[in-house]
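Worksheet: one structure, shown below.
Excluded from the complex is one protein chain; the other protein chains are retained at their positions.
Going in written order, the chains are labelled A and B, and every chain counts its residues from 1.
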Amino acid sequence: MVTVDTAVAPTSRTPGREAGGSSPGRVLAWACLIAIIAITLFPFYWMLRTALSNGTTLATAGTSWLPVDFTWGAFKRVLGLATVEEAQAEGGSGAAVDFWLYLRNSVLVAALITAGQVFFGALAAYAFARMRWPGRDVVFFVLLTALMVPPIFTQLPNFLLMRDLGILNTYAALVLPFFFMTPFAVFFLRQFFLGISPEIEEAARLDGAGHVRTFFRIIVPMSWGPITTLALLQYVQAWNEYFWPLLVGSERGVRTLTVALGVFRSQTPQGNPDWPGLMAATLIAAIPVLLLFIAFGRKIVDSIGFSGIK
Amino acid sequence: MDTRTRPLAAFLAALAVAAVPACTSERPPAESGGWGDTGEVTYWMWDSSQLPGYQQCAADFEARNPDIDIAIEQVRWDDYWGRLLTAFVANSAPDVFVDHTSKYGDYTSRGLIEPLDDLIARDGPDMSQFVEGTGDLWIGDDGKRYGLPKDFDAVGIFYNARMARDAGVTPEQMQNLTWNPQDGGTFEDLLARLTVDRNGVRGDEPGFDKNAVATYGLGMPPNLGAGSGQTQWSMFTGSLGWSHTDRPLWGTRFNYDDPRFQDTIRWWRSLIEKGYTPPLELAVGGQLSQLLQAGRAALVTDGSWNISTYASLGGIELATAPTPIGPRGSRSSMTNSLADSIASASPNKGAAWKWVRYLASPDCQSVVAHAGVVVPAVASVVSTAEAAIGEHGLDITPFTRNLREGTAFPYPATQHAADVDSIMKTAMERVMAGSADVSSLTAANEEVNALFTQG
Partner (left out) sequence: MTTTAVPAAGAPASGAHAVAPHARGSRETWVALGFIVPTVFGFVVFYFWPSLRGFGLSFTDYKFFSDTSFVGLANYQRLLTDETFWNAMAVTVWYVVLNIGFQTVLAVLLAVLLHRLTRSVVTRGLVLMPYLVANVVVALLWFWMLDAQIGIVNQVLSWFGTGPVSFFGDEAWAIPTIAFVNTWRHLGYTALLIFAGLVMIPKMLYEAGKVDGASEWQMFWRITMPLLRPVLAMVLVITVVGSFQVFDTVAVTTGGGPADATRVIQYYIFDLAFQRLDYGYASAVSVVLLVILSVIAFVQLRLMRANESDLS
């Protein structure tokens, strides 16, 4: 008989097993956690403070903890609401930012890439983790070496391929090299699938299910936690891709947000970035992904674990 | 074949197959180029602050040439050359692009850009309309012209005018600084005067604590200038009559072993020991304009192409001054010029040439001049630009006077520029950080010269 046990109640902070922990130990643990969170979050405060500052006077009070010459100008620049004069008056470059278009492109491209990587990755991970076939471990290791391939090997040939296929400056070119496989997804899910006890599959097999049905009906629902985690992490990674979308997707219609926000970085040799604009852009660009996390965060927290076989 | 050698054989076969496309993936660019007269011309540039000016030029050009469409793409400097190279390999390079003296040698030796001599002979422009020397910077080592100059720049001094006043330095003194490699001349006296430690003691007063400096007289640039030292030290070595290579352009023997160069670097490093400029390790990452604005530096040497950045700094009063006068009685400034080059693989070279000619014409360059960001290369428009730039708050004439007075020397364009810079960057950083003696630059010089003898 198989028992499935939810590992945690949704909003409990201190599950029962914590009771009885030593007090100084717990205080120390909390101190550690708070210290880590403080160091993690301080730069975000600095980003916000800089985003609300005026770029032309920023360095006069570079170490002031409050915004320098408080202004919403940076956020207006990022959202494409500032005129060229307003932008240049505060140290921005004045190039147009079609924010909503680029946001849509980023969301679409990242979603496509993630969908492909997670789906195909899960299939492959299952084959490597729970099926037996000749050459399995060798092929897995070979696939893994894709992690180590230097970008200079892949950028030029892949660019040539996109050009030869005639799909430069299309969503296809942005998505294809990443869509079918990323070694990380395969590796990640394989390790989790390895941790699933084989009795579950044997039970399913006894009930007459083939591999395909076992995979979709049993394994996937069981691994929803890791799968969602993977999807979120790959989404963030696809969202932050810069050089490939720059190469194949610089045309306005398919430009992603990360590429478009390069307008806030330095444009000339040894030039200054538009600090407030860059910080505002980073904060705003992080919001969609943050929303995604909030939506799916529960799933990652409430991962369904297995207590084993009764 | 048994199972063990089969994968090996397959691998070797794959290798052979892979090598073939590697060798034949590129067609010589000139083969795919054409002389189309109409259609779209793509134009790449990196300086976003000049974009409005050039967009205006494009609009004017399209009005006069309705069958040509100019598509401008602004690409950041950091991404520019990587994307350009990838585009060349993929045969999707822009038809026209803004080119740089330190880069075009790599393109001419590979036949990637179009020589313009025949075109100039046929259609003009008259090369004498450009500021003297700018056109020559774009004659390659094969003697052919590869670009029409669009602007020129020089180097000079930006300084905090309020700090200078507080130190009792008059603007007239600033305009007539002297320098020599032994004691630094009045330039070093000025730096000492402007340096203030945390207790308010100036660098030339007793009790100055060089380990607790609040404001440095000279801002140390994070980038030491690699091989050229364009804004960092070339104005000093130039005033001694030293030149980087055996010929002004396309030299093949460098002179970093010359005592004039090494004495200058020794003097520059001595400023650190005296406390007038920060040690190199403090300077990494600092942008000169931010240092000035934060009050950590009183004076910096920089190029005229950055004048609009300095002019837009708020909360600070800046002024400009020319480079110091050397022991031979004249000052010195390196000058450089950007130009537009045409890609040999472009199918629309006829249209591209029309655009390039327009870019180099007084009409377009006066539009650029009015924007007040750079000084165009057409001589007749220079004063318009100087006035427009002056309106933004800083006077550019201390920079441009070098061209009028004949004290300018060209940027040393050479082949293997990137390799030279790589060697010199490391060598200079070691010297300025104190981990190597100035004489180590002689060894670096040999390494650099070996690049040219190995051919």
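Quick notes on this structure:
Simple rule for what comes next: a residue touches a chain if its C-beta (ideal position, glycine included) is under 8 Å from a C-beta of that chain, and two chains touch if they have at least 3 such contacts.
Quantities reported herein were computed from a predicted structural model and do not represent experimental measurements.
Contact with the undisplayed chain is limited, among A:84, A:218 or A:286, to A:286. Where chain B meets the chain that is not shown, the touching residues are 3-4, 6-7, 10, 14-15, 18-19, 21-23, 26, 28-29, 81-82, 85, 88-89, 106, 109-112, 278-286, 290-291, 294, 296, 418-419, 422, 425-426, 429-430, 433, 435. What chain A contributes to its contact with the hidden chain is residues 5, 7-8, 11-15, 17-18, 21-22, 25-26, 29-30, 32-33, 36-37, 39-41, 43-44, 46-47, 59, 62-63, 65, 116, 120-121, 123-124, 126-128, 131-139, 141-154, 156-158, 161, 176-177, 179-181, 184, 186-188, 190-192, 194-195, 197-198, 210-212, 215, 225-226, 229, 233, 236, 240, 242, 258, 265, 273, 275, 278-279, 282, 285-286, 289-290, 293-294, 297-298, 300-301, 303, 305-308.
Going forward, only the chains that are shown with their structure count from here on.
Only residues 54, 56-60, 62, 69, 84, 88, 91, 93-95, 155-156, 159-160, 163, 168, 243, 246-247, 250, 262-263, 265-272 of chain A touch chain B when the two sit together in their complex.
Looking at the complex, you find that chain B touches chain A at residues 25, 46-49, 51-52, 73-79, 83, 86, 89-92, 222-223, 287, 289-291, 293-295, 305-306, 309, 312-316.
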